[in-house]
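All protein chains but one are shown at their positions in the complex.
Note that the chains are named A and B in the order they appear, and that numbering of residues resets to 1 at the start of each chain.
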Amino acid sequence: MPVSILKQREYLIASIQSALTDTEVLELRDALLAEVAKHRARGVIVDVAALDVIDSFVSRSLSTVARTNRLRGAKTVVVGIRPDVAVAMSQFGLRLDAVHTALDLEAGLELLDS
Amino acid sequence: MHIASDADTVVARQKGREAALLIGLSRTEATFVATAISEIARNITIHAGHGEVVIREVTEDGRRGMVVVARDEGPGIRDVAAVLRQEYSSDAGLGIGLWGARRLMDEIEVSSAPGMGTTVTMKKWRGIDEVGLLLHE
Partner (left out) sequence: MMQEVVPVVDGGVQGADVDPALLRELVAHLRQDRTPLREEWTRRITEAQLLSVMTPDEIFSEVTAVYDNYVDALETGSVEALEAYARNLSERIIPRGVETHEVLGVVLLLRDVLARSLFEKYQDDFGLMNRVLDAYEPAANRIAVTVGVSFVQERERVIRQQQLAIRELSTPVLKVRDQLLILPIIGALDTGRARQLTEQLLTGIRESRAKVVVIDITGVPAIDMAVANHLVQAVRASGLMGARVIITGLSADIAQTLVNLRVDLSMMQSVGDLQGGIEEAERQLSYAVTRTGDVSREPEA
């Protein structure tokens, strides 16, 4: 899976390296859910800057992660959505339930700290 | 392009983006096209197992644009109109892909019947220009 998940303080940071297949999106979802439980993380950042498409499948998977994390008291922040991807998502009508968004990793960490 | 797995879907949407940029669509419009292809190709792998996606340039009434045709021989859709009409809900199955594609593309046409497979034809135009108007004066 072209994703690395790192632990930093009480946060998990998942960086996606390249385009993901649906199978890889599901692997990422499951890995995040497992890691959050294991480390009792208080926050999760998913960096999607490498994704040139965020479609219904990715949105739904991110929302599932965020909703589950919320039940466990962890915040989920998606960072790095590209401008063209953001416009496509809003034109599509895709929503990221329970997800916080920030410009990039730095802004995401700031948001978790606040 | 043959579509039989989610890896094929990734290739198809990348090809779609490249084609869109070549034809002269903006970066954002190219992302619209890539996202629509992603949805439609997923419908093929999930509901029909395999099928194909064909991407072409079109010129029609003086307008330039691209057409994406997605074809499969899967179970088909009983009520196409109802699928296209449906409101967004995050757990909608087949419908969400077509629904999104309709919002992202300029034109979409779905022909399908139970047992007859499904063909989705979608078009995206480069900004409407004067040429089309001139030729139809």
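Heads up, the rule we're going with is that a residue touches a chain if its C-beta (ideal position, glycine included) is under 8 Å from a C-beta of that chain, and two chains touch if they have at least 3 such contacts.
Everything quoted here is computed from the prediction, not taken from an experiment.
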| item | value |
| --- | --- |
| Of A:3, A:58, A:74 or A:102, the residue in touch with the unshown chain | A:102 |
| In chain A, positions touching the absent partner | 9-10, 79, 81, 83, 85-87, 89-91, 96, 101-103, 107-108, 110-111, 113-114 |
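In the analysis below, only the chains that are shown with their structure count from here on.
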| item | value |
| --- | --- |
| Chain A contact footprint on chain B (complex, rising order) | 5-7, 9-10, 13-14, 17, 27-28, 30-32, 34-35, 38-39, 42, 88, 90-91, 96-97, 100, 103-104 |
| Sites on chain A touched by chain B in the complex | 19-23, 52-57, 59-60, 63, 82-85, 87-88, 91-95, 97 |
